[in-house]
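For this view, one protein chain was removed and the others were kept in their places.
The letters A and B name the chains in turn, as written, and every chain counts its residues from 1.
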Amino acid sequence: MSIKNKLIYGGDYYPEQWMDHPKILEQDIQFIKKAGINLITVGVFAWSVIEPKEGEYHFSWLEEIIDRLYENEISVMLATPSGARPKWLAQKYPEALRVNEGRQRNLFGERHNHCFTSPVYREKVRKINTKLAECFAGHPAVAFWHISNEYGGECHCPLCQKAFQEWLRKKYGTVEKLNKAWWTRFWSHTYDSFEEVESPSSVGEKSIHGLNLDWKRFVSDQTIDFMRHEIQALRDAGAKQPATTNMMYDFQGINYGKMAEYLDIVSWDSYPLWGKKEDVRIALDNGMQHDYMRSLKHRPFLLLESCPSATNWQGVSKLKKPGVLMNASLQSIAHGGDSVQYFQIRQSRGSSEKFHGSVIDHYGGADTRVFLEICQVGRTLESLSEIAGSDVHAKAALIYDIENRWAMEDAQGPRNDGLYYHEAAFKSYQALKHCGLDVDVIDMDQKLDGYQIIAAPMLYMFRSDMEGKLREFVKNGGTLIMTYWSGIVNETDLCHLGGTPHDLTDVLGLRSEEIDGLYDWEENTAEPAAENELGIVRPYTGKNLCDLVQLKGALALMVYGSDFYAGRPALTKNTFGNGTAYYVCADMEEAFYRDVYKKICERAGIQGLLEDVPEGITVNSRENREYQYLFIQNYGQEPVRVALPEGYEILAGEYEGAVAAMSTVVWKRRK
Amino acid sequence: MSIKNKLIYGGDYYPEQWMDHPKILEQDIQFIKKAGINLITVGVFAWSVIEPKEGEYHFSWLEEIIDRLYENEISVMLATPSGARPKWLAQKYPEALRVNEGRQRNLFGERHNHCFTSPVYREKVRKINTKLAECFAGHPAVAFWHISNEYGGECHCPLCQKAFQEWLRKKYGTVEKLNKAWWTRFWSHTYDSFEEVESPSSVGEKSIHGLNLDWKRFVSDQTIDFMRHEIQALRDAGAKQPATTNMMYDFQGINYGKMAEYLDIVSWDSYPLWGKKEDVRIALDNGMQHDYMRSLKHRPFLLLESCPSATNWQGVSKLKKPGVLMNASLQSIAHGGDSVQYFQIRQSRGSSEKFHGSVIDHYGGADTRVFLEICQVGRTLESLSEIAGSDVHAKAALIYDIENRWAMEDAQGPRNDGLYYHEAAFKSYQALKHCGLDVDVIDMDQKLDGYQIIAAPMLYMFRSDMEGKLREFVKNGGTLIMTYWSGIVNETDLCHLGGTPHDLTDVLGLRSEEIDGLYDWEENTAEPAAENELGIVRPYTGKNLCDLVQLKGALALMVYGSDFYAGRPALTKNTFGNGTAYYVCADMEEAFYRDVYKKICERAGIQGLLEDVPEGITVNSRENREYQYLFIQNYGQEPVRVALPEGYEILAGEYEGAVAAMSTVVWKRRK
Partner (left out) sequence: MSIKNKLIYGGDYYPEQWMDHPKILEQDIQFIKKAGINLITVGVFAWSVIEPKEGEYHFSWLEEIIDRLYENEISVMLATPSGARPKWLAQKYPEALRVNEGRQRNLFGERHNHCFTSPVYREKVRKINTKLAECFAGHPAVAFWHISNEYGGECHCPLCQKAFQEWLRKKYGTVEKLNKAWWTRFWSHTYDSFEEVESPSSVGEKSIHGLNLDWKRFVSDQTIDFMRHEIQALRDAGAKQPATTNMMYDFQGINYGKMAEYLDIVSWDSYPLWGKKEDVRIALDNGMQHDYMRSLKHRPFLLLESCPSATNWQGVSKLKKPGVLMNASLQSIAHGGDSVQYFQIRQSRGSSEKFHGSVIDHYGGADTRVFLEICQVGRTLESLSEIAGSDVHAKAALIYDIENRWAMEDAQGPRNDGLYYHEAAFKSYQALKHCGLDVDVIDMDQKLDGYQIIAAPMLYMFRSDMEGKLREFVKNGGTLIMTYWSGIVNETDLCHLGGTPHDLTDVLGLRSEEIDGLYDWEENTAEPAAENELGIVRPYTGKNLCDLVQLKGALALMVYGSDFYAGRPALTKNTFGNGTAYYVCADMEEAFYRDVYKKICERAGIQGLLEDVPEGITVNSRENREYQYLFIQNYGQEPVRVALPEGYEILAGEYEGAVAAMSTVVWKRRK
């Protein structure tokens, strides 16, 4: 097939919407080929066409399309249709529809409005997946399985309540253990049996953090279990192609780390808000997600959805300026992705995404600005084929953990008006990228082996032996940068007694005594301590949260500049074993992170891909056995001079000492 | 009766609230007469007094009041009481209460909280209306029927679901046609029968635009059907007086164009926010509504409700400054109204509108500032009696369509943060008024015959053969000004294929290729093209939406000043047949509309009522067989000099070359 040893270029396609327009279907293939697209996704949301009546399956139309694509040397990613159930299923099996947190059964409608616990729904999905696999698992065009679509949401029906209670029983064994873990004597919330536990609700209980947290875990686990059930049906029917499901940007509903275990390849849907802020900031934020997705399996991922033009469901449907589509597409490759895929090939005529950008729009001509840029991306991806399958070897890791987030953002205090976890993680990420480093974005379940530097911002919850792994990492010579509001609670959100950051006070050489919340309009400063080791010379402002620490061996590199804690440590350093542990006490401004991380890397001898990363530029690398590939992207409106290390040759793009505005240059170098 | 050949001066009156205060009732008549009021509305919300127990009707109190009014030469507008049902009805017939969109049956309470489908409710209303007509249809005081009050709202009960399904069956014939029209294969939302369709709900389906749109149409139709049912009951019982119902400002719940067909006379309730912005802007905005109401039947309308003082349910209950009441009252007349009516004659002592301004307030004296101004308005209306019944003959029309709005504001994209349809329409309206023109505000169902200039802003949906009518209009020599985001979808919100504005690309000489959404803080400019025909010399700023068009024969009169589409057309002109079609590409600032419309009118030789309309001034005219009447209103705080065409004599107000601050002058001229 055409996609072997190639970067994938593709998109979601809904021929079932156009079956009474055979000419359009005909024409679409021409557009697809012209654009250089080599993989088409079909079947997403097609349930009502595949099985219009219960047990009555219609596959011929789909077979026809897949055959046509195959004839045209285009591979297929085949989706299971469970992203939306047909009306007849909802009518006949009301249990398949979700119950909301207010305990009302939903009506039919929308997308993921079905209960992942429901035996009937699982059975119906199993059947249709089985049929799909029986029909298409052997088809030479089919290269991937796309499992459902953007899993998410939760159901509070009686079946889910029961499943949740069983989940808890399995986790805790006895209800006494649950009561202790959730600290239920507070407000007399003690449970006498697992059967008494109800999911959190605005008309019931919302204040037991342990309950809220375990419910989120259960919902995530139940969703993953459903996905496994879907995949199993395919496998049982003989499907051997790799399976993926499309994840979403910074999605809070699922622990993707756990989900990824059951996928053959990770993929995600990326819709950055280009133009809303400086594009390089948008790119870095999106890059952090790319790195997160890649780090889930430490293998190439797919960019399963992206938009070639304006995205209709965003607040403002902004056009992509010339060059943005190319840069956005190549960013996926730069961060370790092996594909660029669009939602969608042809714009629907009706319903809620009819104005979503697409390869072919309502006008239907090939002479549009957007289509011409799409063709250009196709050619560029073709020219980068050798990169397919190569890896990213990161020296740096950022710990960014969804369960930590669930717990931290639900726990009341120390700043209900905003903790800014994502922003804190992004500040560290941005600073590491500014050092010219490839960065893995990992959760607490991952190993820390092989990294030289680890940023650990706001690790409120220590789980999966985070404290033990960080201790080892530093002892063995690593550089750790931890921040305020870390090591506060255990896995069930119970506060650690005896001093925090829990079990790392010796590693960090300090104990957090109090943490001050600042109003939105307040700020403090960190002032350099005289003759501090890092040679910091200027003050930086901090906001939101200020940790007051007692030093137990660490050195204060910076101190607070104002309030009653002026003069107390704002940045500390401690030597532990062969390594070094820094502690950032306050929610400092971005410049602090960028400057201080740079100095920390210099001092630790950690080298970036470029000596210096100019403003507006991003740098990434991939490597295979023979070559290292270097991606330099300019997201600004002006060309930027970039001093390249020796030994590189250009693989794509243009370079005469500078990278042109809004453009990408790819180099390679034999290792 | 006293109101023949007179302008009506009146108000809503609730004697039933004061039946144990006979002296107050006595006194009220004196106040009414003193104010020059000649029409009193009674019966609104009086159901619980008229029929305190099921089938037990009490009309004597009402008869007494009507007799008293008649004796005092005051006419009566008699209301059907269906605006609020009595408690016994709700208790006995729960089906009469509405079910909200979350599918919960309402409790008793508020006003329009009854199901317009409910057979029981319809029957109870039929009975009481029949009784009312039997009692009062022959009473010489009764001049009008006021049907219910401010119809609105929706019900999702099983009866309404059924009625909606029947409505759809009637419209589409087969469910296959419905599926195509709603594009239901998107997200597998195909229906197998009409019986499966459910009304939109936040606990069900909200994303099928075709469903949402047809639901709005159904709700509107069902409301109108209910109103017809009410009127029929009166007619069957022998009532012959004209019937009206009070419409509301920019109301989104009903297609008033359809409703007006079944009314003898249009009326509406006007509560402008005087003092919130420059008063002339408030006046123009309110004037656009007056024109909309008049244009519904192209006949004089009634100002059924207005407030003589502060309106209690607004965010800020602002007093009317001296002169505002007079100007606001005469504005109704200026725009083709034949009445000034107040809510309310006497302030209620309790409940939610007890602080609503009124002719007689809680204090109860005739020596208040407000009452004195009310008397003055009465005298002025008396002096303008000859104007009653005269028409407005507008050269200009603004197309402003409720179904277009329903569709456009529900469709996701291109700017969910705000499309500003009303604002866009207002910019065109204001510009036409600034040209000194009388303006009809019409929807797409109306004919375009007789107009010289038509503004067609944001006609996202073309329905009722809009494209055909506009084509004819231009071909026959008319001047059309269309804007961005027009001609995108058909009547069921399906996107037109092959280029937009649909079927008018030749008339406009262009095709819209892409549309850019701008963030709130962004703007672009339109720069005059060199030697443009209109002689535009300065740039103007635009925001929100920028259409990128490909010219197909049109001339670019202005071009964008920035972004990647700098230099592309921002304002175009095309000659088609005997007429001219302009296209405004972006959401331009008001000054653009005012200046450009002025130049367009000049070029097309379209003359206004005044050569020049000064800032702060509004101009309107009415005419009967013999005379033309000219209304010039000054809404500013300073006198304004106005150069009057020849041949006019003053009918009301004072003029010595200038119109005094916050005042009105009315002239007449023999035709």
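Throughout what follows, a contact is a pair of C-beta atoms (placed from the backbone, for glycine too) under 8 Å apart; a residue touches a chain by one contact, two chains touch by 3 or more.
Computed from a predicted structure; not experimentally measured.
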Residue in contact with the excluded chain [from B:K33, B:H58 or B:R111]: B:R111
Selected residue (touches chain absent from view) among A:T174, A:S207, A:S385 or A:Q637: A:S207
Selected from B:R126, B:H146 or B:H356 as touching the chain missing from the view: B:H356
Positions on chain A where the hidden chain makes contact: 102-103, 180-192, 196, 198, 201, 203-210, 411-417, 492-500, 511, 513-519, 548, 563-564
Chain B residues that touch the omitted chain in the full complex: 14, 16-17, 20, 45-49, 52-53, 81, 83-88, 91, 100, 104, 106-111, 275-276, 309-310, 312-319, 321-322, 347-356, 362-364, 368-370
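Assume only the chains that are shown with their structure count from here on.
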Distance between the centres, which are taken as Cα means, of chain B and chain A, whole angstrom: 49
